[in-house]
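A single protein chain has been omitted from the complex, and every remaining protein chain is retained in its original position.
Think of it as A and B in the order they're written, each chain with its own count starting at 1.
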Amino acid sequence: MKALIPTAAVLAVLAAVPLVVHSNVTLNFLVVALMIALAGQGWNILGGYGGQYSFGHAAFFGTGAYVTAILQMRYGINAWVGFAAGIAAGAVLGAVLGALTFRSGLRGSYFALVTLAFAEVLRIIASVAPITGAGVGTLIKLDLGIRNLQFQSRAAFYWIILALVGVSLVTAQLIERSRFGIWLIAVRENEDAAKALGVNVNGVKLAAMVMSAAITAAAGCFYAQYFLFVDSGIAYGTWISIQALLTPIIGGVGTVFGPLLGALVVKSLGEAAKLLTGDAPGLDLIIYGAVLVLVIWFTPRGLIGGLTQARKLLMRRSGPAAPSAGEARHG
Amino acid sequence: MAEPLLAVERVTCRFGGLLAVNEASLTASEGHITALIGPNGAGKTTLFSIISGFIKASGGAVRYAGEDITGEPPHRLARRGIARTFQIVQPFVGLSVRENILVGAHLHHRTRSAALAVADQIGHDVGLGEFLNRPADTLTVAGRKRLELARALATGPKVLLLDEVLAGLNPSEVRDIVPVIRDLCRRGITILMIEHVMQAVMSLAEHVFVLAEGRIIAQGPPAQVVADPVVVEAYLGRGAAAKLGTSYGR
Partner (left out) sequence: MLSPTILIPAILNGLLIGAIYALVALGLTLIYGVLHIINFAHGALLSAALFAAFFAFRLLGLDPYVAVVLLAPLFFALGYGLQRFIIGPASHGDERNMLLVTLGIAVIIENTLLYVFRADTRTIDVPYAFQTIDIGSTFLAVSRVVGFVAAFAVALALWLVMTFTDTGRAIRAVAKEKLGAELAGINVAHVYAVTFGLGTACVAIAACLLIPSYYVNPTVGDAFVLVAFTIVVLGGMGSVPGALVGALLIGVAESLSGLFLGESLGQIGIFLIFIVVLLVRPSGLFGARA
């Protein structure tokens, strides 16, 4: 339980933000950043801890978004139920996709490709199928009220997405400290060695995929409720897949806080770029791409890894660890 | 003699046109150390991979404690109590030594605390006590071999398949690790080992099987096997035994 204190502290600080900040622009920025952090945390469970790099997490995001929207608009189902169903649908899709790919032994480039292809197939289907509203997309009718999970105030949405991020953080933390987590990491590091030690590699990967899909789908469900509109180009778009992997990689892949930190940094950089150059298309994305390459290049464990390393260096320089330097000289 | 704990029965393995293992049979009796030796490329590691479920045999059967376990996947075999090490050590490089062992320890211990206790105990047993917090990739070759052994032990095996745990070690390191292996046997773990370091085979194994070109060509107590002309020829080439017997050079 003691291990959960930092998480609780971070969440408490973030939860206090709307009490101080009232600007809708700022809150909107934070809501979107947290939504991306949530999608990224989903990716992180499978990619960061499990080493399976998906290039198509939009498949889950989009499914969550569409299920939430379609159940409400076409079947008159309650928004909260639709939200939960969206998460469940994402999990089911994750199970199906995972069962297919892991059974075929796809990893590395192959896994990246097949996930990408699945997301593209779903995008194309969503852009022509009548049930998704085809090219027009699906609008959720504006009808404010807690029953419909629609709020006038950004702060309410902010707290909802923060709560979801909080659940995902605790999930990641519990995974890290569990048998499942160490098995998942073992699979990432070396599948054969893990098998020899009794790890059911495909089972572990599949479980990670389901959790991962559910979390990213939750981000999609939230997207639908927040923007009240879903279309195939956004929900199933490549850009969602890229952001889902960008945030944990930049923040710190396979760490609890990596996706959150990554999302805040990436989104801030994007906003800064927009402020500097006006609304020129592409510039923020150029910066994302450059940051991605630079982070992998210079701090492969992401910003969190970089910070940890810097702290170690500082501590070594400032005394208490001095004996180790002495040891090296003796050796 | 009681029924052997592990029995390989006429196992064959084909890779395309290559016959890697050809109707090989061997047994490992409970509580003993059995060695599998043979020249490079004889098919020893392939045979190990078949026993431990990593490769499917083209024919034959593997029996364990009286049950047919042919073709079972590795993680199930590990659960049954068959553990293996790899000739080319495969540490989880991103993890510490303790966490490496923990992966194995979790097989039969669900809670973190129980598994950690087992991992630490085994780490000390194999002589890695002071390295438990180190990243696994900072270990020396000898250290990595010990880690390989420790991880396998942490799964609580009844049978341990050791694939050249002594290869690449210097003589003093070999001397250090031999008693560790002997101690495992004393604790009731049945050991089947592939080994090239003959001095270790002679001192450890009670029974030796010789594999050459995929076939078991000889078996028996170590002293008897190394004197067998068939074995000498398998290692040194046809006619070698005769040459050694008469004179050397021309």
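Throughout what follows, contacts are C-beta pairs under 8 Å (C-beta built on N, C-alpha and C of every residue); 3 or more make two chains touch, one makes a residue touch a chain.
Since we're looking at a predicted model, the values are computed, not measured.
Enquirer: In the intact complex, which of the depicted chains does the undisplayed chain touch?
Expert: A
Enquirer: Can you say which of A:A3, A:V25, A:L100 or A:M315 touches the chain missing from this structure?
Expert: Counting the whole complex, the residue in contact with the absent chain is A:L100.
Enquirer: Given that one chain is not shown, which residue among A:V10, A:V92 or A:I125 touches it?
Expert: The single option touching the absent chain is A:I125.
Enquirer: Pick from A:M73, A:A156 or A:I296: which residue touches the chain that isn't shown?
Expert: Selected residue, touching the omitted chain: A:I296.
Enquirer: Looking at the full complex, which residue from A:A117, A:V136 or A:A272 touches the chain that isn't shown here?
Expert: Answering carefully, the residue with contact to the hidden chain is A:A117.
Enquirer: Which of these, A:G51, A:G198 or A:G220, touches the one chain of the complex that we don't see?
Expert: Reading the full complex, the residue touching the unseen chain is A:G51.
Enquirer: Considering the whole complex, not just the chains shown, which residues of subunit A touch the missing one?
Expert: 51, 53, 55, 100-101, 104-106, 108-110, 112-114, 116-118, 120-121, 124-125, 127-128, 238, 242, 245, 249, 280-283, 285-286, 288-290, 292-294, 296-297, 300
Here is the rule we go by: only the chains that are shown with their structure count from here on.
Enquirer: Express in whole angstrom the distance between the two chain centres, defined as the mean CA positions of subunit A and subunit B.
Expert: 43
Enquirer: Report the residues of subunit B in contact with subunit A in the complex, numbered from low to high.
Expert: These residues of subunit B touch subunit A: 52-54, 73-75, 78-79, 83-86, 90-95, 99, 102-104, 106-107, 110-112, 115, 151-152, 154-155.
Enquirer: Considering the complex alone, what residue numbers of subunit A touch subunit B?
Expert: So the residues of subunit A in touch with subunit B come to 177-179, 182-183, 185-186, 188-190, 192-201.
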